[in-house]
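Submitted below is the structure of interest, expressed as structure tokens.
With one protein chain held back, the other chains of the complex are shown just where they sit.
Let's turn to chain A:
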């Protein structure tokens, strides 16, 4: 058993690893992350997760429900730390898994992965409490600076594969009908035991009005690059790409390529594109609005639609906002919020969700690309806009698994009795 595997085992038991090991781990992680572009390319299948916030026991519940690493590929959209009691164990475990299985784990940066925020919201105090010094906090913050700002998921299927999880152990008939899943199902919501909560068929009135369906062969570039000579999605990949980012869009960013141009290796600034990507929220407004958070912006449906269009995206997946049902699709399913911290702060009473995107079975959809390439195309955008306005890419098939908070005082892990603050 390697040191790394030993560290993983120790962290899985929710026990911190020694400071020297943290230092080494963070060093390795930085070497790995420095090679990643600002926008990591990930191919489906992948399970997309939202905020964790140090709720270690619930992170283990997430792995139980979504499948363990490396059997399941994961993309965590940031906010690993702060608020919960186990930020340290949660982040270090995810980081260990990233170092151990770099291609199966994607971690992107949330607004809490910042020196300033962690000193207010708990991670700094937790490190001080658990190690007696701020060294570990400092090592972790150095890793934060290297985390990618976003990810593009390619090759997501537009139909749902049957869930590999049994519905119930006893009901064979139900399990077998899953083998013949209706190809028209676009969204499936499952409970933590795999039972079907809801299914939504794809709307028959196809959103691609412009007639450029999957048959169009003219696509030249990969989705998410803005490199297409025409719109309408690539062959075999009618779903378009999915952009994953912690917060949302920025008025300074109109193409994914512009994200690739940023210098990300720094503390999260108070303003500017990098700040916005980590802080902004979608809202029922037109255009851009001021954010009540004091950083980032609010953006409306029109902004999302234009952006998705210009970048051949079918969906933006983001986290950042507590949603009581675990996930929330907005703006004709052009953007979704995924929230993965159940009973947030041991107080909010919400459920959590993860989003599974299946692999496109046709085998034609995946276009490999390297990170960091910029300016693949920005010419002719203005001329294209008119034509593009007619077309909205249909989203990939989405399976949400919804789960609840895990009890704290079991699983043989150290557990602090959760005390939620109220006004008393």
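Here is the rule we use: a residue touches a chain if its C-beta (ideal position, glycine included) is under 8 Å from a C-beta of that chain, and two chains touch if they have at least 3 such contacts; residues count from 1.
Definition applied: contacts and distances are computed from a predicted model.
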For the chain that's not shown, choose its UniProt protein name out of "Leucine carboxyl methyltransferase 1", "RBR-type E3 ubiquitin transferase", "Cyclin-like domain-containing protein" or "DNA replication complex GINS protein PSF3".
-> "Leucine carboxyl methyltransferase 1"
Could you tell which one of A:322, A:338, A:352 or A:393 touches the chain left off the display?
-> A:322
Which of these, A:11, A:29, A:48 or A:65, touches the one chain of the complex that we don't see?
-> A:65
Which one touches the absent chain: A:9, A:196 or A:420?
-> A:420
Determine which one of A:91, A:121 or A:144 touches the chain that has been left out.
-> A:121
Absent chain, residues of chain A that touch it | 47, 57, 60-61, 63-68, 71-72, 83, 111-112, 117, 120-122, 163-165, 192-194, 292-295, 321-324, 343-350, 356, 404, 406-407, 409-411, 417-424
